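With one protein chain withheld, the remaining protein chains of the complex are depicted in position.
The block that comes next holds chain A.
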Amino acid sequence: MNKPRNARAAALIAGLTAGALVTAACGAGGPSASGGDFTDDKVVLALLNDASGVYKDVSGPNSKIAIQMAIDDYKEKYGDEAVVDDIEVTSADHQNEPDIANTKAQELYDREGADIILDVPTSSAALAVATQAKNKKKLYMNIGAGTTELTGAQCNKYTFHYAYDTWMLANGTGTVVTEEGDKNWQLIYPDYAFGQDMVKSFTGAIEAGGGKVGGTIATPFPNDNFATYITKAGAAKPQVIGTMHAGGDLINLVKQYNESGLKDQGISLAVGLMFISDIHSLGVEAFEGTIFTDAWYWNFDDKSREWADRYMEETGDRPTYAHAGNYSAALQYLEAVQAAGTDDADKVVEELEGKKVDDMFLRNGEIRAEDHRVIHDVYLARVKGPADVEEDWDYEEIIKTIPAEKAFRPAAESGCSM
C-alpha cells in the first residue's frame, strides 16, 4: 500500500467532497396547441411531486391514490352521462428541484398528453411549473407549495392554487395566537425562499394583531443542530417562538426545543407549517400543545372522516391535507370538464372561475376568478396530549375555524393581473 500518496489523494477527495454539493441547470419551453372536444379521446391527470424525498409522506405517491379516488367518484356520479370515459392518472418525481420540475412538466404536457398537472410541492418548483402551464396553455392546480407568488405577481390564467399558502398560515397562526395574548414573538426560519416568505407574512400578521416580532433568526437549510438558536431565541424572553421549518428540520427543532426547558418557562412554540404526518412520525408527546394552522383535518366531521376511512383502506394511513387537496382538485377539475364538455383548457378555466364549491375538502369554497386562489374555511389546531388521543392519528383539537373569506389574502392585495 502506497500510504503517502494515498493519504494525500484521500485528503484531497474528502476536502473536495465536503465543498462541492451544488448543481444548477435550466430548461426552456415552447407553446403548443390543443383543440377538439377531447385530445386523444381521453383526459390525463398528472401528479408531479416528491416521490422519494422529504415531502414524500406529506403528499408523495399516495396522492395518486387520492386522485384515482376522485376519478372513481366522478365516474360513479355521472355513469353514462359522463362526457369522457377514458380518464388516466400518471405521475412523476420532481425531487423538489425546480429544473427537474420544469423538464418533467414539459414531458407531462407534451409527451404524456397531460391535461392538468396537480400538486407540485416546493415553491421554486411550483413556480417553474406555473411558467410551463402558461406557455403550454394547459391547466395546473397547485396543492403542495406555499408561495403566494402563484396567485400574486406570477399568477396566470391556467394556474390555480389549492389548500394553503404562506399568507394563510401566517394569518391563522400569527394573528390568532397574537390576539389571544401572546404578543411578543421570536421567529426562527430556514434561510431560503420559503422561510423568508413565511417570516415576512408572519411579521405582517403578528403586527396586524397588535403584537411584535422581537427578533428573527435565520438558520442554514437543511440543518440538524438548533440547540443554540433556540437558546438564543429564548434569551430574549418572548412569549412564543415561531418556527418556519418543515419536515426533518422541524422534527430536529422540536426535539431540541423540548430539551431546552423553554416550555417550562412558559415560552410556547408555534409552528408555521405542519402536516399530520409530522406529528405521526414524532409522536404527540413531543408536539403536545403546539399550535398550527391546518387546511383540513381528517377527523373534523363525518364527511371528512368518511373519505379518510376510504383512503385508509387503500393506503393504510390517514390522509394529510395535501392528499385530501389533491382529491378535491382532481374532482373539481373533472366536474368542470363535465360542465364544459371538453378538456380544452380555456373552456375548463371558464367553468372553474368564480365557482362556489362545497366538497369534503372545500368548505364554503370558492375558486376565486381574480387571482385563482381557491379559498375555503381553514382551522387553527392544537396538538393533543397523549391522554386525549382516542385512536391512531387522532392528534388534533380544532380550536377555531377561520372562515374562507378571512382565511386567505384578499384578491385586491394579490397584485395579480392575468
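Here is the rule we go by: a contact is a pair of C-beta atoms (placed from the backbone, for glycine too) under 8 Å apart; a residue touches a chain by one contact, two chains touch by 3 or more; residues count from 1.
Methods note: contacts and distances are computed from a predicted model.
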_Candidate names "Acyl carrier protein", "Branched-chain amino acid ABC transporter permease", "FAD-dependent oxidoreductase" or "Cytochrome bc1 complex cytochrome b subunit"; UniProt protein name, chain not shown_ = "Branched-chain amino acid ABC transporter permease"
_Using the document's definition of touch, tell me which of A:Asp37, A:Glu180 or A:Glu285 contacts the absent chain._
A:Glu285
*Of the residues listed, A:Glu112, A:Asp191 or A:Glu314, which one is in contact with the missing chain?*
A:Asp191
*asked:* Can you tell me which of A:Gly210, A:Gly261, A:Gly289 or A:Pro403 touches the chain that was removed from the display?
replied: A:Gly261
*Of A:Phe38, A:Tyr74, A:Trp167 or A:Tyr229, which sits in contact with the chain we cannot see?*
A:Tyr229
_In chain A, positions touching the absent partner_ = 1, 3-4, 6-11, 13-15, 17-19, 21, 52-58, 191, 217-220, 222-225, 227-229, 231-232, 235, 247-249, 251-252, 255-256, 259-261, 277-278, 280-283, 285-286
